[in-house]
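On to subunit A.
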Amino acid sequence: MSVSVVCTGLAKTFGGSVEAVSPIDLTFAAGQTTALVGPSGCGKSTLLRMVAGLEEPTAGEITIDGHPPADTLREAALSVAFQDPSLLPWRSVRQNIELACALARRPKNATDIDQLIHLVGLEGFADTRPAELSGGMRQRAAIARALVTRPRLLLLDEPFGAVDELTRKQLASDLPGIWEARGTTTLLVTHSVTEAVMLADRIVVLSPRPADIVADIPVDLPRPRRQTLSREPQFARIVERVFAALSQGMARNLPKAAQ
Partner candidate 1 sequence: MIIARPLRADAPARNGPLRGLSRLLPGPLLALLLWEVLGRALADAFVLAPPSAILVYLYENLGLMSRALAVTLANAAAGFVIGNLAAIALAVLASVWPRSDGVVRGLALLVFCLPLVATGPILRVVFGPGPWPQIVLAALAVYYTTLIPLLVGLRAVPAGWLDLVQSYGRGRLAALLHVRALAALPYLVAGLQIAAPAAFLGAMIGEFTGAERGMGVLTLRAMRSMNVDMTWALATVATFVAVLSYLAIGWLARRFLHHEPPVILAAPTGAGKGGRGQGALRGLLLTGAAALLLWWGALALLDLNPFFAKGPWEVFSALVLAPDAAATRSALAEALGQTAIFLVPGYLAGLAAGALLAMLIVLVPRIAGVAMPLAIALRSVPIITTAPLVVLILGRGALGTVVLVAIMVFFPTFVACLHGLRQAPGRIIDVLDSYAAGPVQQLIRVRIPAMLPAFFAAARMNVPASVLAVTVVEWLATGNGIGSLMALSASLSDYDMLWSSVVLVSILSALGYAGVGVLERRVFRVYAPEQLQ
Partner candidate 2 sequence: MRLSPGGTDLSNVMQLKRPKSNGFKGLDQTIFRKRGNTMKKAAGITRRHVLGAGGAVLGAGAMGVFPRRGWAQVPVSLQLSWLHSTQFAGSYIALERGWWRDGGLDVTLVAGGPNAPVEPPVVSGAALVGISAADYTAAAVEQGAPFRIIGVAMQKNPFVIASLAANPVNVPSDMEGMRIGMALANTPVLEALCRLNDVDIDAIEVVPTQYSPQPLVAGEVDCLLCWETDLPVAMTIQGVDNVTMLMADHGYAVHSQTYIATDDSLANRRAEIVALMAGEVRGWEAYREDTDAAAALTLEMFPDAGLDPETQRLQAARQVPLMFSDLTDANGFGWWTDETVAANIETLALLGRTVTPDLWDRSILEEVRGA
């Protein structure tokens, strides 16, 4: 059920000059949740988009369970929750979730959808159109949409950016349960270090553009992780390690940035 993603020598250059991702070798283990953390504009979204097959790498290759991403795409085996929720304004929350089923050519299961709507805390808003929802609510609808097709590979690009603090914590404690149960391989792009530590099995810290791996930090905290975990010392240790790696990355690319 689970898939692993292997990137070898992956690089992306925009317009022939803007180097977004410098050659990277990276493997996302099957069934694991990996967080990509790095400063804004470091190319982590580009990395995710390449894995999603939305962006062609300039060099290197990606395989998903040994196959090119196009195959995974064709099987509709992956889902992306974008930074921008990208809900269609003329469809209600439920209809937007159903759209994913239609696009992935999966039968739509009303109970499944109801459960997801409940999970993301949108009960009572199922028939509401996006224009009447707050930014955070839209992002939650987009997460529900990403989950409804039961993807084997789930790509989350800053999915909680507009979600309020309280709900974000709730989601952070609820969502991993689903991934675990389904054996989903998850790739999470975020710039929130605590969120990464809370959700991920492993954190890959990226340098400023062009993205390069600064540190690869395992998060060996027990699951399920409760919200209280953030007050534990081992949590704080990992957070500190990540911050340290981030500053190290900034320093490393400083001369380049100054050019």
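Keep this in mind: a residue touches a chain if its C-beta (ideal position, glycine included) is under 8 Å from a C-beta of that chain, and two chains touch if they have at least 3 such contacts; residues count from 1.
Basis for inclusion: all candidates are chains of the complex that A comes from, given by their letters.
Predicted model only: the values in this text are computed from it and were never measured.
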Legend entry - subunit A: touching candidate in this complex (1 or 2): 1
Legend entry - Partner candidate 1, residues of subunit A touching it in the complex: 49, 52-54, 70, 72-76, 78-80, 82, 84-86, 88-90, 99-100, 102-104, 129, 131, 149, 155
